[in-house]
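Of the protein chains in this complex, one is absent; all others appear in place.
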Amino acid sequence: MTTSPLLPRHEVTRRDALKLLAAGIAALEAGCLSRAGDEDIVPYVADPPEHRPGVIVRYTSLLVHGGFGYGIVVDTRDGRPIKIDGNPAHPATAGGSTPWMQARILDLYDPQRGRGARMAGSPATWSAIARRLRELPPGPVWLVLPPHSSPTLAHLLERLARQRELHVVTDAPLDHRARYRGAAAVYGEPLEQQLDLARADVLVALDADVLAQPAWARAAAARRAPGTRMSRIWACEPMQTPTGTLADEHLLVHAGEVAAIAAALAAELGLAVPHAPHAWARRLADDLRRHRGRAAIVVGDRQPPVVHALARWIDHALGNVGGPVTLTRPALVDPLAGETLADLAAAAPRAVAVIVVDANPVYTAPRALDLARALAAAPFSLHAGTYADQTALACFAHVPLAHELETWTDARARDGTLAVGQPLVRPRFDVASAIDVVAALLDDRGDARALVRERFVDDAAWTTALRTGAVAGSQAPAVAAAPHWTPEAFAAPTGGGIEIALAESPQIGDGRFAGNAWLQELPHPITKQTWGNAALMSPATALALGVSDEDLVELTTPAGTLVVPALIAPVAGGTITVELGHGQIVPEVPIADRIGGDAYALRGPDGSCILRGSAKKVRGTRRLARTQTTLGEHGREVAPAAPVAHWLANPGLVAHLRGDQPSLLPPQNRDGVQWAMMIDTSICTGCSACMVACQAENNIPTVGPVEVARGRHMNWLRIDRYERDDATVVNEPMPCQMCEYAPCEYVCPVMATQHSPDGLNEQVYNRCIGTRFCSNNCPYKVRRFNWFGFEDTSSRALQYNPDVTVRSRGVMEKCTYCVQRIRRAEQRALVEKRAIAPGEVVTACQAACPTGAIQFGQLAERDTAFARMRSDGRRFEVLHELGTRPRTQYLAKITNPKESK
Amino acid sequence: MTPEAGLAAEYADEHALVAAIRALRARGIGPMEAYSPIPSHAIDKALGEPRSPLAIAAGIGAIAGAGGAYALQWLLVAYLYPVDTGGRPPHMPLPFTIITIEMGFLFAALATFVAFLVASRLVTLWHPMFEVPGFESATRDGWWLAVGTVDTTAEDVLRATEPLHVHRFGGWS
Amino acid sequence: MLYIRLPYAGGVGDAVAQPVEFDHRHHVRDDGIDCVYCHDTVETEAFAGIPSTERCMGCHGQIWPDSPETAPLRASWRTGVPLRWRRINAVPAHVYFPHGVHIAAGEACRECHGAVEDMARVVRAHDLTMDFCLDCHRRRQGSRAVTRLTTCSACHR
Partner (left out) sequence: MTALAQVHDDLFERMRARPGRHWWLAFGACGGATLLLFALIAYTIATGIGVWGTNIPAAWAFAIINFVFWIGIGHAGTFISAILYLLEQGRWRNPISRLTETMTVFAVIQAALFPVLHLGRPWFAYWLFPYPDVMGVWPQPRSALPWDAAAVSTYFTVSVLFWYVGMIPDLAALRDHAASPRARRLYALFAIGWRGDSRSWRHWKVTYLMLASIATPLVISVHSVVSSDFAIGVTPGWHSTLQPPYFVGGAIFSGFAMVLVLAIPVRFLYRLDHVITDHILDNCAKLLLATAWVVDYGYIVEHAGALWRGEPAERSLMLGHHPASVAFWTMIACNVVVPQVFWLRRARRSTLVLFVGSLLVLLGMWLERYVIIVQGLLRDQLPAAWGSYAPTLVDIGILAGTFGFFGLLFLVFLRFVPFVPVSELKEELA
């Protein structure tokens, strides 16, 4: 990985690189026979250093989410970033990634961002807007910012506060403050809970999707190997989360009851707190006592402060602090300070300017505030955001927000580690970053790079930070804090009716990613729904309401009503979960416009996500775009699972699901370089980062809700969810199985799909005539067909991976084990006159997987992670009885439930 | 061989025609050709024509088609580009057989048809007989005889066989 | 079927006008410049490399600094607008041809490009059809068997 000083001269050449690429895209359309002089070759005017045409150069950078930094490495080709992966050197990702991280590369080229800056409804430039900011008259300025941990931004805001009356509103649609309030109640200050899950024998998730954090998922997965050191995960939540699918002890409860369970648990462990005894809590307490000092209790941000406080207290009671848990000062800049949107709504008319950066409060804030009117009342209002969204339309001025890969940023990870985000491409549109906006207010002409650079003592530190992607030793020191807390009696869930729990969408977050087609079309990890949300409820609830899947339901809370289709899901009885971020009315963001229902309308003024309300069936149904509708095994042994005790007692548990079947066909060659894949269902959370990574790497198109509903989604890699009869849930990623005796191959009439000597099942797009016989004959149904011309010709095409053919209409496509990476490595090895090293080829899905559930390698490998999995007794083949001899094989899921007594 | 010119006579029915043929052959007059609305074994016997050899053509076509098809399949997928499809061996007699059989049938049929056209001198859109007045009855209910000579003795013999009418055709008409 | 076999269809021998009348004979034969001096990534990378204006000016800054022949070059250097050469030897977009490997395997440029050093103006020497590639690959592996060299994904991804 190298640094990128980004001298102006490079910028010029980087633009040329884009030109070069445009020519390349045009060439994609070219026919089968090329004629001399068809294309142009556009060389550089001056050769940029560190650049070789067609070579992938990896730079470190940074993505910011919820105020925290996530270190990434970015593959750039000819000056074009085309792929994002987690930075192994950064504590927040540890090399893993999440769906939104993978999908951010799409935003970089998103034509929807290109609507341009505007003032008073007419086009403007950022420089013009910046001039207005510099010339603001004295008086109060209101700044709405998401929570942040950027030292640079903090420094600038301090300077600004010294210059003029400044009101900063920290706007987080899904309030993160409860966590800090709870901590503050216990310790007197808002300390952050840091986790070292590799040391946790017991992990308790109270309404918390702990494993959504890639670094935590990686650490926790390391403790899931069946055996004596296998950790135990307890989860209680209103709706199953990816963490819940891995939980050994899982309990579905009303979101409002989690507090009661936490109280019962604390009481079991000796805290004098009003509570009602709870069986599950008692068993959990028993387990925790057996693992004193080796457990961690994590609470979801949605839960009220008291639950966080109880959890902190339990950590101390069990001596977990200093073990898996440590306490530090928060990385976020004073998380509890700042004013609220309500204050803003009241004060807006008296402000000289209201500036909203990287937020969409008009959409996310409680409707009662009517922020749109407030913003209109302000003499000057500016929105700096990714899209021309609801807030942009309510503001006087709008400027597109710079993407992290277009500007200089810095941010801290949750553990305090500082990292710098460097731009990798000159902005394609006229954009501004948060730093630019504040700098303009300060009338500071220094550019973002200079401002971020200032925070560093010398060049050495600066370049190291850029090279490694994280400032070593900058994490926050552990603070010794004792809990001095006497729990006040807290309000048990009140009110009749049904519980409505609002949740962050695992795909589009709080709505900020609603414009990202990859995330909109990503199947929900649990419900497999794409493009929109639904009233998620248990079968019992559905029965009570007299609805079934896709029937419309009207949800009513004191704040408002919402009509969405029902969908049966693993949800606590009596609770309806609705995910936020959908139902936006944003004509200028077609991908997000009018998709699903707007659950923010249900939130009361307090912004709580746990509400009581009513639900009733209304006339009509709405087709849900789901990619999987059958969840059972239906008599096939395709997702074996067992408790660890049973597994240790029966090592041959899945022996009958692997090995060669008798066959009349000649034996398959397995000598030399032979590629294969292993997937461990024990540690797959179903987070789906791999699916988006595959999409980014292999130029997979999105097809929209209608086509998905018609069974035409294009993801090469899907994650099958099986709810076994024993209530275990198995997430089974399903890429091409690369069968040695592939049924798809011998039915292709034109030999468009066939077997390579190194064991790959090849699909030759330019030979395919589209009979689709191969798909019919694929027992795993992993093949995808281009029913229409799905290829993208917008600026998004700039993200296309030049190493992968962009498929045209009428051809079949499927997972290739990232053959382009294999061949690239082969060629590199040939040029350097050596063999391919083990682990040299990493598939996109493997690179993205936070838990390392996917491993890729050669059959001949020894003592690599792949080889170890290949020789594991849990290895099985899906549909083994068909004798297809898949090269992609799986490890059975082993759970670690607490022996009941 | 079919007379291109000479005498053409129409008869009332099959028996009359057959009788006439016998009479003329007895006198060694020829060549002769009979025309009838429907196939008639009696006429063939009288004219002493051999059985049709077309079955041989069909046989040859079948063997050529089948052999060619199998050879081509072997050449293409077992020799020229022996790619591994589903772990199947490059040379796979069983699946190859199907196209082999079909091609056998196809070429047998084509060969038969072509042989038929050649053997019965068809695709001759004009023929001297068409000029004979009333000959169109040959496709309705007329029984015709053509003799490839015009010498008087032959004509006398012919008239002696009580045809409905006699005409000269071809060069002498 | 027949048309496609004509050299014309493969664009063999088409004369294409270039922005600069660049004469390989002169540079290679007379001046004895090695191919790799200008096509500098050919030995390692997929893309052979087309010299930047900077590279050309390296010499033509001093040599023929005011020749009309090199005027477009100087214009490009002055304005920062790159030269637009016409591509002569091209394969379709669904074919991935890595130069580096071929050179590393000891192939001579002329195998595909013909005797460029004898061309005043570069023309295509072969039709560059799949047959052309396969024939050579099969010769190199010495059999018709399907190997790393002749499997589909060797060129198509």
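Just so it is clear, A, B and C label the chains in written order, and each chain counts residues from 1 on its own.
Heads up, the rule we're going with is that a residue touches a chain if its C-beta (ideal position, glycine included) is under 8 Å from a C-beta of that chain, and two chains touch if they have at least 3 such contacts.
From a predicted model like this one, the values you see are computed outputs, not experimental measurements.
Asks: For the full complex, which residue in A:G473, A:P587 or A:P749 touches the chain that was left out?
Replies: For the chain that is not drawn, the touching residue is A:P749.
Asks: Identify the residue among B:L24, B:A108 or B:V147 that touches the chain left out of the display.
Replies: B:A108
Asks: Could you list which residues of chain B touch the chain missing from the display?
Replies: Against the missing chain, chain B presents residues 2, 13-14, 33-40, 43-44, 47, 49, 51-52, 54-55, 58, 69, 72-73, 76-77, 80-81, 85-86, 88, 92, 95-96, 98-99, 101-103, 105-106, 108-110, 112-113, 115-117, 119-127, 129-130, 135-141.
Asks: Which positions on chain C touch the chain that was left off?
Replies: Residues touching the hidden chain, for chain C, are 1, 4-5, 127, 129-131, 134.
Asks: Name, in rising order, the residues on chain A that touch the hidden chain in the full complex.
Replies: Touching the chain left out of view, chain A contributes residues 628-636, 638, 707, 710-712, 718, 720-722, 732, 734, 743, 746-751, 767-773, 775-777, 779-781, 783-789, 809-812, 878-879, 882.
As a convention for this text, only the chains that are shown with their structure count from here on.
Asks: Approximately how many whole Å separate the CA-defined centres of chain A and chain C?
Replies: The mean C-alpha positions of chain A and chain C differ by 44 Å.
Asks: Distance from the CA centroid of chain B to that of chain C, rounded to the nearest Å?
Replies: 64
Asks: Between chain A and chain B, what's the gap in Å when you average each chain's C-alpha atoms?
Replies: 80
Asks: Could you check chain C for residues that touch two or more other chains and list them?
Replies: 146, 151-152
Asks: Using the touch definition from the top, which residues of chain A touch two or more other chains?
Replies: Touching at least two other chains: 754, 756-757.
Asks: Can you list the chain B residues touching chain A in their complex?
Replies: 81, 83-89
Asks: Tell me, which parts of chain B touch chain C in their complex?
Replies: Touching chain C: residues 79-84 of chain B.
Asks: Help me check something: in the complex, which residues belonging to chain C touch chain A?
Replies: Counting only chain C, the residues touching chain A are 4, 9-11, 14, 16, 41, 43-47, 49-55, 76-77, 80-94, 96, 98, 100-101, 104-105, 123-124, 127-129, 146-148, 151-154, 156-157.
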